[in-house]
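Only one protein chain is missing from this complex, and each of the others stays in its spot.
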Amino acid sequence: MATHESAAVHAHPAPTGFIRKYIFSLDHKVIGIQYWCLALFSVFLGMALSLLMRIHLAWPNLKIPFTAGGQISPEQYLALLTMHGSIMVFMVLTTAPQSGFGNFILPIQIGAADMAFPVLNMLSFWTTFVSLCVMGAAFFVPGGAPISGWTGYPPLSAMGEIAGPGQGMGQTLWVIGVAIFCGASLMGALNFITTIIDLRAKGMSLMRLPLTSWAWFVTAILGLLAFGVLLAACILLLLDRTAGTSFFIPGGLVVTDKLINHKGGSPLLWQHLFWFFGHPEVYIAILPGMGVASHVLSTFSRKPVFGYRAMVYALCGIGFLGFCVWGHHMFVSGMSPYSAFAFSLLTMSIGVPSAIKTFNWLGTLWGGRIQFTCAMLFAIGFVSLFVSGGVSGLFLAQPSIDLFFHDTYFVVAHFHLIMGVAAIFGIFAATYFWAPKMFGRHLHEGLGKIHFWFTFIGVYAIFMPMHWLGMLGHPRRYSSIEVLTQSNAQYASIHTFITIAAVITITAQLLFLFNFFWSLKKGKKAEVNPWNATTLEWTVPSPPPHDNFAGHLPTVHHGPYEFSVPGAPKDFIVQSEAPAMKRG
Amino acid sequence: MQRRKACAGSATTAGAMALLLFALTFVTVYLFVTKTWWFPRAITDFGHEVDAQFFRTLIITGIVFVLSQLALAYAVFRFRDRGQKAKYNEGNQTMEVLWTGATIVLFVGLGIMARSAWAEVHFRPAVPGALQVEVTGQQFVWNFRYAGPDGKFGRLKPELVNASGGNPLGLDPTDPEGKDDVVVPVMAVPVNREVELLIRSQDVTHSFFVRELRLKQDAVPGMLIRVHFTATETGVYEIPCAELCGLGHYRMHSTLTVMSDADFQKWLKEQAAANQ
Partner (left out) sequence: MPAAPTVIDDVFALDAGRGRGTGAPAGGGDDGPRGSGSAGSARRYFTGISLGLAGILMFFMALTSAYIVRKGFGGDWQALRLPPILFLNTVVLLASSLTMEIARRHAGGAQLDSFRRWWWVTTILGVAFLAGQVIAWRQLAAAGIYLPTNPASSFFYTLTAAHGAHLAGGILALFYVAFRAWERAKITRAAAAEIASIYWHFMDGLWIFLLLLLYLGR
């Protein structure tokens, strides 16, 4: 993998032992790659789980190895569903764009030698790793993985084994895993915010921060405020499960004719706590993608980001509103109809900053000189997916319409498009864009393009039809449609179509895997600034040396996106370039 | 200055991208316009109102969707790298203000328009003479209780629940008000009469969902949630469970039969007789 050639003799020597260099490294770049690898492993695991689910939905009688009786049982289906959701949300969408790329790129991009707290940084990675292991262990305990979905609604998740297979040890491990993940994310968030506040290079004012850094900044703030709440909820749930308390379990429950010995708890309390975290979490997943899209669109249009300030305000606006809209996940939960209406209006208004971003992306492309690198293609795909996934949100934000769509495939389509694949497209754009910097070699552009076309067409083929499944009234989290007599044939044919698309799309991801590992060895060597980009990470060698700037921290003289400035000798001005010719 | 093309074949890529975005837009719009897959028919006034609001939302989001995707397709094709110089443009305050204002008016306005349909089911209680049906979810069946001739529901005691012994709700036999209660696994209601549902759950969270009523309500353990509707068309409709409730979630299922008032009274009598 990446070897760091030493650029200059320095007071902070690079560690030499293998363990200190690659395992328990304090270097933000190594930690970033560690996070990225963890996410890469998780995304393929999560995808494999979804493939099993898709195959089961389309061809329930197909023999599948490693399953009881050669078939996926209803509880196995729900276990796959729970773990797919949990792994994708926590270990991929939270980890890759923020902790992975953020860790590697952010300090260099703002002109710092490292993150503010390197030891904390290392701890947060290894805590995440432990969390993944604990969560993954749920597969291997008696009863298997939990079946309560990634939202883990009590009492299903709180009553223990009696509620179903996987609800014993498996669910306990899940709760502990999530709690550990909260700790890891809090440490990471604290580190990110401190780094941005205190370690920016001279001249790097907030309004000169690249939008990627802005996105990481806002995301970290969301993480800091949201994960503590989820941690509290997890602790209460764990106590309900193991210590006999009744925070979430009401009295008088009867399961298989047995009275449950709890009383007075409120299942809605969990939903409120969970979604107070859960909605910002959606933005934790997507904001870095927005940052990357802005950054990449600007770079390969050779134009400044259209409305940079508006973009920053929109990021902050989305971040702020993200905390005020959690109730829209609970329109049918029995909460007060008046607060539902208030949540609805707030949710509709979050469409405003999202629309601003979309228009500004179009404005960035307009009049540009668009270069179709793989990164650019994924960024354009991101914009398209963001629009497609975003507009369906306007239906779900209205309680009266949500009465129909809630917990149907319409919702599955909506959140997969916007926080699933749009975020993944952000990650792919980032990967193709920064791989030269991170690993010193380009990914193969030709293979990358094939990968892009398959993925772009594929995700639309998978998720667009789900909207219509939802309109037909297909409830989600059904392991089989055999009892649904109404529209059954239509469900079946759409499911088959989706599964075929999923098989093709997932297979195409192997292309990416091959491209990645092949390029690490044989890819085109990267120069310092192969894309003619403007931000500081493109002023250091590829890959950057151990302390990034070899002790000479840069000074910033320019805004982040000075492309095609009239009168400039080149079509880009790096942020740290001395202001030789000053206009006006 | 003149630079080499960053990327060979950019016209092909641009064309393919634009074409793809156009195709996506076209197919999506086609499937919506032809109503290839559509909601089941609504059978309440509220349902028609929801459908109207859905339609309004569809028009607005449709315009946003089509314009954005096509603009993206156009920009990608029109401004592909042909060696031209990119236009330096940092933004436009007027346009920002314009589209911010426009989206606020559009989106929030849409939200306010949705109020009336929501208020219909939730801001007012059921009318006094409404037929009350208690809906109880449990792993993995629905049970419906009718109050019987006295119009009063009998007391329930969770410790008496015995599904196999014929007392799935735990009716207290010592309560005279419960003597005439009718408990059935399928639901029937008279047409054109308001029905109030008292939704509860015995174990985990379930969700009562009838597509044609455009109605969904979680059955939350520890809570009694009231919703009401008036069905205006007779027929048989599915009641799937819409909230993940355990391994049998997919088979938790019942039916709602909307019948004439005479048929309903007859049906209720038959059920009461069978219950004894």
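Each chain gets a letter, A and B, in the order it is written, and its residues are counted from 1.
The definition used in the following text is that a contact is a pair of C-beta atoms (placed from the backbone, for glycine too) under 8 Å apart; a residue touches a chain by one contact, two chains touch by 3 or more.
Everything numeric in this text was worked out from a predicted model, so none of it was measured.
In the whole complex the chain that is left out makes contact with A.
Considering the full assembly, A:Leu236 is the residue among A:Met159, A:Leu236, A:Ile380 or A:Leu394 that touches the omitted chain.
Considering the whole complex, the residue from A:Ile162, A:Leu190 or A:Leu520 that touches the absent chain is A:Leu190. Between the chain not shown and the residues A:Gly170, A:Gly523 or A:Gly559, the one that touches is A:Gly559.
One chain of the complex is left out; on chain A, the residues touching it are 10-12, 111-114, 116-117, 186, 189-191, 193-208, 224-229, 231-233, 235-236, 239, 243-247, 250-251, 263-266, 269, 272-273, 276, 547, 551-559, 578-579, 582.
Heads up, the rule we're going with is that only the chains that are shown with their structure count from here on.
Chain A and chain B have Cα centroids lying 28 Å from one another. Contact residues on chain A toward chain B in their complex (touch as defined above): 73-75, 78, 147-149, 153, 155-156, 159, 163-165, 249-257, 259-260, 264-268, 300-310, 332-334, 337-338, 340-341, 344-345, 347-349, 351-352, 355-356, 358-360, 362-363, 365-373, 377, 380, 383-384, 387-388, 391-392, 394-395, 397-401, 403-404, 406-408, 445, 449, 453, 456-457, 460, 464, 468-469, 471-473, 475, 477-487, 490, 494, 563-566, 569-571.
Contact residues on chain B toward chain A in their complex (touch as defined above): 1, 3, 6-7, 10, 13-14, 16-17, 20-21, 24, 28, 31, 36-40, 49-50, 53-54, 57-58, 60-62, 64-65, 68-69, 71-72, 75-76, 79-92, 95-96, 99-100, 103-104, 107-108, 110-112, 114-115, 117-123, 138-139, 158-159, 161-164, 170, 202-205, 207, 209, 211, 214-218, 220-223, 225, 237-238, 240-251, 253.
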